[in-house]
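Removed from the display is one protein chain of the complex; every other protein chain stays in position.
Naming follows writing order (A and B), and every chain is counted from residue 1.
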Amino acid sequence: MGNVLEVRSLSKSFGGIRAVRDVSFDLKRGEFLALIGPNGAGKTTCFNMLNGYLRPDTGSVKLLGRELVGIPPRKVWRMGVGRTFQITETFRSMTVLENVQMALISHNRRIFDLFSKATALYRDEALKLLELIGMAAQADRPCAELAYGDLKQLELAIALAHDPDLLLMDEPTAGMAPNERIALMQLTADIVARGHVSVIFTEHDMDVVFAHSHRILVLNRGELIAEGTGDEIRANALVQEVYLGGGSLFHEKETAHA
Amino acid sequence: MGFYLAQLLTGLANASSLFLIACGLSIIFGVTRIVNFAHGSFYMLGAYLSYTLVTHLSALGALGFWGGVLVSALLVGVIGLLVEVLILRRIYRAPELFQLVATFGILLIIEDAALAIWGAQDLLGPRAPGLSKAVRILGEPIPQYDLALIVIGPVVLGLIWLIFHRTRWGVLVRAATQDREMVGALGVNQALLFSSAFFLGSVMAGLGGALQIPREAVNLNMDLSVIGDAFVVVVIGGMGSVTGAFIAAVLISVLNAFAVLVFPQISLVLPFIVMALVLVVRPYGLLGKPGSEKGAPADPEAPLRPLNPAGRLAMGAVVVILALVPLVSADFTMILLVDVLIAVLFAASLHFIMGTGGMISFGHAAYFGVGAYAAALVVKWLGLSMVPAMIVAPVASGLAALVFGWFCVRLSGVYLGMLTLAAAQIVWGVTFQWQDVTGGDDGIIGVWPAKWASSETAYFYLALVLCAGGVWLLRRAAHAPFGYMLRGIRDSEIRAEAIGVDTRFHQWMAFTFAGTLAGLAGVVSAFAKGSVFPDVLNISSSIDALIMVLLGGIHTLLGPLLGASVFVLIESWVTRLEYWRFIFGLIILGVVLIAPDGLAGALSRLLAFLKARIRPGTDTKKEALHGQRS
Partner (left out) sequence: MLEVRELNSQYGGAKILHGVTMTLGANEVVALLGRNGAGKSTTMKSIMGMVRQKSGSVLYEGAEMLGRPSHVICRAGVGYVPEERRIFKELTVEENLSVGKREKRADAPEWTLDHLYTLFPNLKERRRNLGKHLSGGEQQMLTIARTLMGNPKVVLLDEPSEGIAPVIVEQMAHVIAELKREGLSVLISEQNLHFARLVSDRAYIIEKGQMRYEGTFAELDAQPEVSAKYLAV
């Protein structure tokens, strides 16, 4: 049972704020791991350290045995780590399809091509990815016009373009309609189920978290305070206090997915 | 010892007046994100107005002097306010930097207006009553007025700092620089906020000029001579940082005061060298913050579409018509058209980095000039003929772009622009001073085309092939993965990095590519004129290219082609007239107000309108806004 990712004693401070403290965990191949915690707990900061946007103060991150700390994000991507952003980052002056095509062009190392028509390259592959996430109908819309939820979906298509081993999704469904959330995460779960990709995601929608994740890590003020399955986490008094609250916002759906 | 102290004090006095103008520029940029080229003109107006006022009020003594100075500063503020309300306010929504074109028009207008009102001769202003003597410090005479200036600078700095950090207005202004629309939604009248900032900035420029009259003869070159230094100071200090501007003003002025002792000519390029050094170490200037370099947020560009059949036909037709011109027209038309072709290629190459790449360049003439000079030098010193020279030249400018680009792409926004300008100024300075090789001011003459290309007609065809070919290559690259990824980096550097792109390297290559093609334009120009002079490299030649791109419309590939053609044609016509700057400035302002989306945008709106008239039923607006053909 190989670990895709091994994270050891990861820490990061910003000035006086210790955003992440001594976080360690492993991720198995084909595992669907949720990272939850209050706002400002350090989830995004963790993600940024996993794929090179931030250099941790201490600690190590190993992807299939190779150290990732100190490697720039673009190389981490080439090593097989895809990511979606909490605050979406897309090429606003391009169409939806072109956004996916760019990822494919880069994956195939053709960005210095001076003569081919970019819009004609990898069109079918890109369309297939859009179909997969259900956005084929919007393929030719300019990205700048998309509603927020659609941008989130597009990010997933882009992140899947290079067939990653590990996918990091920062609040992938925020801003989406309820059943589109479920659909998107179902889709992700299906991809995970094929056994090749491992996913770590953060989310504040507990329906989504409890429905699909294999395992949940809870971060509070930068520290891991709990780890376990959905039921264990739900029953954890500390997690209830700092994060879940009274449960009025999700328990109605609990039975549906439990 | 005394001598050095005197030198230091002179430097500090210069720093004060430089600070006043730079701080106004910094405030205006900080709030409105306008790169105000007319700021030097406001400074010059301040000097002229105060010359007139102070001379008339001389009977009142000290009161007359200081009153005159203050009133002129306020008058300049009012003029600035008018400019903001009447012109700039209408184009805040235009693409980034477009407002720069308008301020350039205003610069031209003010220059000729000053010429008409005050004449071309230098005007020597009166001295400040009570401060007209010199005091001896360590045996050296120091003008009392200089000492007064040394005090005024920090006092103004203190006042401005208090305004920005201790008043609500200051907080609102800082908020508005980040998100104007949101400030409006929180109940703040942003129009008022902008106008007040513009007023304040203009007052500072006017004050700087007004205070200068006892020290310097008032003349028509004051605007351009100060604007370069003012920009340098703002950039070294960090855009939008008033304290930074003060430190930078002191740094530059004091260094300059001593450097001229060793190497008198250095003052031409010293500020630019200092700026380049500072920016390499601190990419946002001494006290600037990341993000301080960005222009105002603009509406996103529409996706690039391949030219539709009609458009392709039109492009083809233009080339064919051009090819037929020699059959029907006289030599001077062809000479003019060669100028147009050169400008088109030059502007298109600038557009590649600026429009497609989002990297502002205020110094693109460097690569045009290096191309021209490389050709001239190999002809003159190695005796090469035209064809090899035409191969060497673009390679040389490509290399120059490779070297300078390495530094430039590390920066972004206006900082990047200013570093390109510094690069261009340094190249210009070297060319200008290195008499033995480049001929200095006298340039290099005798750069004639090969025999087969020496007739006007033959050279015209050669230029047509090279320039059209260059433009084709640029378009091709823009539609290819290389250009697309460049746009991607412009849109979101984070996303580009996240899909495996080395963004700096990519931008560096684009910079080099564009520099190479600018060099091609340069060599075509060198052989067309038969000579090269340092002014192909100077600021105004860079600015011309910038105006062409912006005027044409930065959001389309067609923009620079239109902008360059129109610019050259109008300029060649208008420069024959008296007060041509005034007229040219008015034309520019007219275009800016009528077509805030650039000439290309106006053209596509016009076409859509005509189409709707001919074939009712097509949706005019939709075509205009979505059919941005490239």
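In the analysis below, a contact is a pair of C-beta atoms (placed from the backbone, for glycine too) under 8 Å apart; a residue touches a chain by one contact, two chains touch by 3 or more.
Note that this is a predicted model, so its numbers are computed, not measured.
Asker: In the complete assembly, which of A:Glu89, A:Asp113 or A:Asp150 touches the absent chain?
Answerer: A:Asp150
Asker: Which is it among B:Val35, B:Val188 or B:Leu462 that touches the chain not included here?
Answerer: Reading the full complex, the residue touching the unseen chain is B:Val188.
Asker: Take the complete complex as the reference. Which residues in chain A touch the chain that isn't displayed?
Answerer: Within chain A, the residues touching the omitted chain are 14, 37-41, 44, 86-87, 145-150, 171, 174-180, 204-206, 242-250, 252-253.
Asker: Counting contacts across the full complex, list the positions on chain B that touch the omitted chain.
Answerer: Contact residues on chain B toward the absent chain are 168, 171-172, 174-175, 177-179, 181-190, 289, 291, 619, 621-626.
Throughout what follows, only the chains that are shown with their structure count from here on.
Asker: Distance between chain A and chain B based on Cα centroids, please, to the nearest Å.
Answerer: About 43 Å, centre to centre.
Asker: Spell out the part of chain B that touches chain A in their complex, as residue ranges.
Answerer: Residues of chain B touching chain A: 299-304, 306, 473, 476-477, 479-485, 487-488, 490-492, 494-502, 506, 509.
Asker: Which chain A residues qualify as touching chain B in the complex?
Answerer: For this pair, the touching residues of chain A are 53, 72-75, 77-78, 83, 85, 89-95, 98, 102-103, 105-107, 110-119, 121, 142, 144, 158, 161-162.
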